[in-house]
Each structure stands twice: as structure tokens, then as C-alpha cells.
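Excluded from the complex is one protein chain; the other protein chains are retained at their positions.
For chain A:
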């Protein structure tokens, strides 16, 4: 009973704040995810490119950002851009430390990390295409661009869906780490509530339940998407 009053929508309930924070979690996750898709596309293109230097750069990118803790990357981006901003601001005469916007730096950090995973997903999807199809398209005289647009892309997107869904779940969970640089998303809001009511278990459990709800619902969404994308594909019986 007490719990529902605490998390309710009454005058001293935290329900509204927690839901708003969950919205912020979804927002920062979406921005980070989209950035990750862009980085992933660039990474995959670089890994498949003819130029050794591009392939090598992409290899370093995926190795480093998949091998280093996400928290460390968030610190790098937050403090890195903050000290950049601070030095620019001091050139214009401002005093002291200027913090970078937590939303942008957090989303960017998540984008860079998830982009490394996304690169691997896209590579796998492109490599899943039967070689014969590409040879056939070439034999018909398609240019590389046309071949990519008509043959590779539509099928690779289909193959990539399960991997992309995994990365989305990863991004959602990683977004909790942005709380350490002060963005008021679900995790930070739970900390605030826990601090001011001295009921940490209730708040963190509620946050966990909301995360679970978001991952569960988006999991169903991706399953439906996969089913739809695969509707024209014959499966081996």
C-alpha cells in the first residue's frame, strides 16, 4: 500500500517523475541508437572497402570500443568535450569549468560504442548474402552502386534485424550509465528519489521494472519486424 502511494501520481507520489525519466531514457537511447547505426554503416563500409588504411582504421575502432568498458567511454566523451568547451570558453574570457551537455555527450558516447557492435552486425549481414547473387547482378551489367542498392541493401537489412535488435537492447541498458554524468534519466531519477525518501529498494526496483518493460515491449516490436521482413523468405523445412 505504502509502495503504491510512493510511486503513485498523487501530490507526493513519484510516478510522474519516474515516467518522465523513463521517457528521457527512451529518448537518449533512440538518439544514441541512431548515431550508432550511422557509425555502424561507416564502419562496415570501411571494413568492406578496397583501401587497407580504411579497413585498418575500422578494425581499430571496433576492437577498442568493444573491448573497453562503456563507462570509460562516457567519461572520455563527457570530460573530453567539457575540457574542450572550457578551453574555448576561457578564450572568450569565461571563468572556471564548463560542463558539456550530458544528453548530447552521453548519446554520442553510446552511439560510438554501439556503432562498433553495429559494424559487426552489418558486416555479418552483408556476408550472409549468397555470392552468386552478386555475380549474377554483375553479369547483368549493374554498376556497384545499383548492385548495392537493389541486391545487397534490401537483403542485408533483413539479415541484420536480429543483430540490430540485440544492439538496441544493449543501448537501452547502457543508457543507464549516462546517469553518472548527471543526465536525469531513469537511473538518476531513481537515485534522486531514493536519496530524498530513504527508500532505495523501492526506487531501484521500480526503475528495474520500467527497464524490463521497455526491453520487453521493444523485443516484441523487433520480433514482429523480423517476421514481417522475412515474410517472403522460404525457410528450409
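Note that a contact is a pair of C-beta atoms (placed from the backbone, for glycine too) under 8 Å apart; a residue touches a chain by one contact, two chains touch by 3 or more; residues count from 1.
Here is the rule we use: contacts and distances are computed from a predicted model.
Chemist: Which one, "Pyruvate dehydrogenase", "Neutral metalloproteinase", "Heme exporter protein D" or "ABC transporter permease", is the UniProt name for the chain you do not see?
Modeler: Result for the unshown chain: "ABC transporter permease".
Chemist: Kindly note down the residues of chain A that lie in touch with the hidden chain.
Modeler: 63-64, 67-73, 75-76, 79-80, 83, 86, 97, 169, 172-177, 179-180, 187, 190-191, 194, 198-202, 204-205, 207-208, 211-212, 215-216
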